[in-house]
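Not every chain is included here, but those present sit where they belong.
Order as written gives the chain letters A, B, C and D; numbering starts at 1 within each chain.
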Amino acid sequence: MSIGLITLIVLGLAVLGFILGRQRALSAVGGDPRTLHSLPGYYGWSVFLFTAVPALLLLVTWAFVQPTALNSHVAGMIPAADVASYGSTQLVMADVRRIADGLDAVARNAGLDETGLAALRADLTDMRGRLAEVGVALGSNVAPSVLEAAKEYRSLSGTLRLGMALAVLLAALAGLGFALWRIDPRQRARNLVEQFTLVLLAGCSLIAVATTFGIVASLVVESVHFFKLYDFRDFFFSLTWSPRFGGGSELGLWPLVWGTLYVSFIALLVSVPVGLMAAIYLSEYAGKKVRAFAKPAIEILAGIPTIVYGLFALITVGPFLRDWFAQPMGLGSSSSSVMTAGLVMGIMLIPFVSSLSDDIINAVPQSMRDGSFGLGATRSETVKQVILPAALPGIVGAILLAASRAIGETMIVVMGAGAAAKLDVNPFEAMTTVTVKIVSQLTGDTEFASPETLVAFALGLTLFCFTLALNVVALVIVRKYREQYE
Amino acid sequence: RDNIQIAGSSTVLPYATIVAEAFGENFDFPTPVVEGGGSGAGRKKLCEGVGENTIDIANSSSRIKQSDIDLCKTNGVDEIMEVRIGYDGIVFASDIAGPDFAFTPTDWYNALAAEVVKDGKLVPNTAKTWADVNASFPAQDILAFIPGTKHGTREVFDVKVLEAGCKASGAEEALVAAKGEEDGKKACLALRTDGLSVDIDGDYTETLARIAANKNAIGVFGLSFYQNNTDKLKVATMDGVVPSTETIASGDYPVSRPLFFYVKKAHIGVIPGLKEYLEFFVSDDMAGPEGPLAAYGLVSDPELAKTQEAVANETPMGPLN
Amino acid sequence: MTDATSQTGRSGAQPRKSLHVTDARTRRRNAAEARFRFYGAAAIAVSILALVILLTSVLGNGLGAFRQTFITMPVALDAKVLDKSGTGDIEVMKKVTTIGYAKVIEKALATALAEKGIATDGLTAKQISGLLSQEAAANLRNQVLADPALVGQTVDVKLLANGRVDGFFKGRVTMDSAKLDSNISPEQLELALKMREAGLMSLSFNPGFLFGGDASELRPEAAGLGVAILGSAYMMLIVLVLALPIGVAASIYLEEFAPKNKWTDLIEVNISNLAAVPSIVFGILGLAIFINFMGLPQSAPIVGGLVLTLMTLPTIIIATRAALKAVPPSIRDAALGVGASKMQAITHHVLPLAMPGILTGTIIGLAQALGETAPLLLIGMVAFVREFPDAPPEGFFDPASALPVQVYNFTQRADPAFVERASGAIIVLLVFLLLMNAVAILLRRRFERRW
Amino acid sequence: MNDMRIADRTVSSDTAKMTARGVQVFYGENHALKDVDIDILGGTVTAFIGPSGCGKSTFLRCLNRMNDTVSIARVLGEIKLDGEDIYDKSVDPVTLRARVGMVFQKPNPFPKSIYDNVAYGPKIHGLTKSKAELDQVVETSLKKAALWNEVKDRLHAPGTGLSGGQQQRLCIARAIATSPEVLLMDEPCSALDPIATAQVEELIDELRSQFSVVIVTHSMQQAARVSQRTAFFHLGHLVEYGETGQIFTNPQDPRTESYITGRIG
């Protein structure tokens, strides 16, 4: 039985449990739900949970443990000499598994039964050829010990699988029986189900925390390597970023941080006013039709691959800004510039601000608007002084999201702002950002264990701490100015 | 896993895909999966260990480094085969409508270096047009798109163009005199920072697009890329030699580098089709001077026969020299 | 106690204001109002304009990719060449490589040209066969191997023409550029023109672009998006199934149930911070956790889907929390007051009201996930994959590509024919996005309401 | 508490501040207001009475075009302020609402501080020149609305943290701070205790010297106490309109009589 099938059966049992539980609860009170503590459905759900959750947990654990156990058992059957010829146990086992999978097909193809299969001898039959016939490609001939291991693997995994199916189904049935037996009109079924749901919800929010730990952990290890190779003082206090291919690079952080801030700032300068005004227009002024069309249309902007924006920056916006602004104003003649990247990125970020803000603004109760209009305020005054403050937390969230995207964007910066790290205030100069350098150092041709590559991890970690600080500030601001209606 | 997995240099990537495609068509094995991601990352993945969830082959646009070999060792990857598949030519090209250029490394050094020798003295580079660099050039503004420091191509550019130019122009001598042996040599590679030399972290298509937006710029490309875009680009000579597969194979054209891939020997015989793929790759049908790789712009290795033999014997690479 | 005097006094002191006559201040305020409204309209206009510009450039470049130049001609499948044993044994026939098939096609093309009376003076055999795609031989081989009975017959086949020829008919390649082009000559193009007049060559819809696998740089005309579309679909399925419920659940917990203390503050800041983590870092995470630690395969949609899920979660959580926050407390009070549990109050009343925000988060999150390449770079999905993954769930573990990856790959390739295909891939991606989000957009419209 | 004294009724009916003719309101299909003709006189307190759901609030909201914000509401007929049609295209509802202020039935303080709630109107209309003057206006308004003592120590606490009756008075203070010419009050005393009610009634009486006040109330006593004219609505119809004394002592329509004596609802 495959895992999918077992899952289906367990779920089926759980559904059955739901129905039975519901009925049992109802019949316990003579069909009058009023005397039950909770709605009958909750009794059903509690049985469902008791049936499905332990069984599925068992299934998952088993599915994780079985291969490991099986592997170590079977691997023990193969003599060290054969393992050596494969290079590693892992590789032998890969072959063992492939052969084991193939044996079924071989048996079917050749009309062999179990005893026939068991009698197969690697030194007598051309196993590689026979397996190839049934579409199992092997890299080399099959050693006898490997074939034996594969047979063992096959039969044992069959047994274990059966065992798993039995165990899981038993667990499900036991859960079902127990939960059904427990049902009592006074049982707090709703509380039980809700407690469970709450644990589930909390578990979900822990995923986010776990992600953070994962990120920090995966960055820290390599960052430590980096700081072993490269002095942290140079990294944190040097103002030059100029990596060399062959080593001897200067990897100062600040030009990149400056570029990141500058580009993001310009991007937000474009996207926040435009997005916010668009959101206000959509929710306060636009008719139903305009709204139904414009909102999803603007959201497409978020879905256009960044490479399109990058090319747009490179081919259209960059030269335009150079010819019409930078050169006439004597600010340089670079076609890639912070301004270019910022502008184009700003366009991409409009929907992040507009759509979310629009939903939040829409959620401000009408009575707030009425109160303001009733005092003779114009729409714009109402929006600025009543609605926006009330919607502030959501809007800040939207802006943070946009800022986050701006910080994390690479393609637009590479094509729009260039790849040169520079500390400059002229917005028409080429600059680059932390993220761009993370990507480029990580995917470059330099050797991995060099500071030039490992700096990517240190950059990642620094950026992480940096944005964390920004977020704390944002949280404090929101806390301070939050206005709760009703 | 039934398919071969390959990762690494994006310069080798197109060649590898051409071979993979032909391999998938003509053999019973599935088409290999070929990833880019850069030589460094490719070699790192190769050295992550032996087993199904590690890759089989790492493409690389430069030779493997000792640190990678050490990493491989610690992870149990003892034997690696090195396969040199040919050479990559690096060319200098500008917009098709622009003037012709005949460069020497000295010209490039004098155009892009931070400090140049003028009248026997080291001075900061102030050249604005190519005519400032070399009177025989047109007075076109200097604007060079060179590979970013992440690219293997940049290493070649540094060594074969800048260092050579530094030496030839006498700047190296002056720099060593001024800053000492170590720092002086390093200073040869210091580029001007006034925006006339632009690092490109993207790929050649980006360089091409930038040239389309800045008609007077000169960019650095791979030979194969240039060959696919001869209608848009005009190639410059280096030391009087026009880059082509022939001139590079013969060694006349100076700016080129070997391309490699590295195979985890432990996977041969285990991953289906791996051996066949290796042999197919280096066969004359593919990598020979008449093969599709050459047609695409790879400079076929004059010593291909040796490589074929090594692949057939599964000879692992020796220590780096 | 009417105060008639004060009333007259007032109307005397203050002349009657007319509703039509506005004072200076009101005019200023109205002007501000008009300006504000104009800014709003302008913001919409700017956004739409940007969209239109981007879309036109994409459509202009990319629509061509859906049509391709084909050569239709009869090909004699010579049994002597293709089935040397004469037994029809497929294993033997497989020994004939594409090179053998290429020769068959070459011959057929020469015959066809001769039959139509098209002169080919001055062109070498290689140049003539250069009009054909290198994919043609592979196509024919697959066709024959799929149906060995064809051998010995003469069949009409439709074969891809070379990318430059195709470019010529689409206006990308001109006689002038061909003069400079090392891959095609004007003479070849002349021949192609004649072939078109003779009906041997024509432009038609190219299903291969949508359903075929990727192709190498030597044959841009054969590159298709099939694998990428499947890969993206698998990943989006995973993202949708995981990110939406987990994101909403986490938001509900954090916003409604979690005690408000330093720890939840930390989690809150932490989640907004996750949104700011560059996507490539999620790739690093995916590589470390899913591939190296959990041993999931490289280049597989399952890993891609999981990584993108983690990346999308913060977006959905932030949007959902903002939406939950915006629901007035009086609604919760009302539900609690009739004895609903907190969970019931939330599922029955708060969630439906927060739905538009949740859906917006989903729309934006999915758009982001669908278009993302950077994290896929590190988990092996930015790759050349020609084999189609199986049907799910096994297919989740097979190597696959993704649409943005395909776009990214196409834009990196040297042959200019890939520019068109990259834009074509973007069009497919956008259509994919619209289809995926259509449900969410419609649902959101239903849930939108004021109270 | 048994207070049926009738306020003195000298009204010059030619000073009609607002006139409504043939006003009809539909909420979608629902015909909420049917053909209402009424004159709101200057310097007068007009009371609207009638059973719940009869259209009092609806009509009130017509008088300063607040119904514009209800998307399904449709208003027909003609309403004039000082002889000018307020539904005319060229009329700016903002100017109108500045002159015709409103206190809503459900208190709806802004999610701002108490001070900002009251200062909002004067600020947007530029009624004060300095901060001190604004402080003054806020204080007077709060005092008039009988809220000053309760909130003077926490002017910067949020208005939403007040008790129901306090919120109601805050909304009254907010409305009078802009000194409108006509003040529409929808059940301004519903959540107030008798003393606060008396204070608000005093305020209304005071306002009458300069402005017109329209007040919706369910308390017959209150209508009798503060108003000079009373309109009785029933099922969307304006049944009877006249001097308060006359309506209460000598209603013309049997329905009015039944309502006042407590027989129909």
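What we mean here is this: contacts are C-beta pairs under 8 Å (C-beta built on N, C-alpha and C of every residue); 3 or more make two chains touch, one makes a residue touch a chain.
Quick caveat: nothing in here was measured; it's all calculated off a predicted structure.
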| item | value |
| --- | --- |
| Copy-number formula (whole complex, one representative of each chain type shown) | A x1, B x1, C x1, D x2 |
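Note that only the chains that are shown with their structure count from here on.
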| item | value |
| --- | --- |
| Chain pair with the most C-beta contacts | A-C |
| Distance between the centres, which are taken as Cα means, of subunit D and subunit B, whole angstrom | 83 |
| Inter-chain centre distance, subunit B versus subunit C - centres from mean C-alpha coordinates, in Å | 32 |
| Subunit A residues counted as touching two or more neighbouring chains | 311, 366, 378, 381, 442-443, 484-486 |
| Sequence positions of subunit B contacting 2 or more other chains | 1, 28, 36-37, 41, 52 |
| Each pair of chains that touches, named by its two labels | A-B, A-C, A-D, B-C, C-D |
| Contacting residues of subunit A [partner subunit D, same complex] | 366-378, 381, 385-386, 389-390, 483-486 |
| Partner subunit A, residues of subunit D touching it in the complex | 64, 66, 69, 93-99, 101-104, 106, 108-112, 120-121, 124-125, 158, 160, 171, 174-175, 178, 180 |
| Contact set on subunit B toward subunit C in their complex | 1, 3, 5, 7, 10, 13-14, 16-18, 20-22, 24-26, 28, 30-31, 33-37, 41, 48, 52-53, 55, 96, 203-205, 222, 224-225, 227-232, 285, 292, 295-297 |
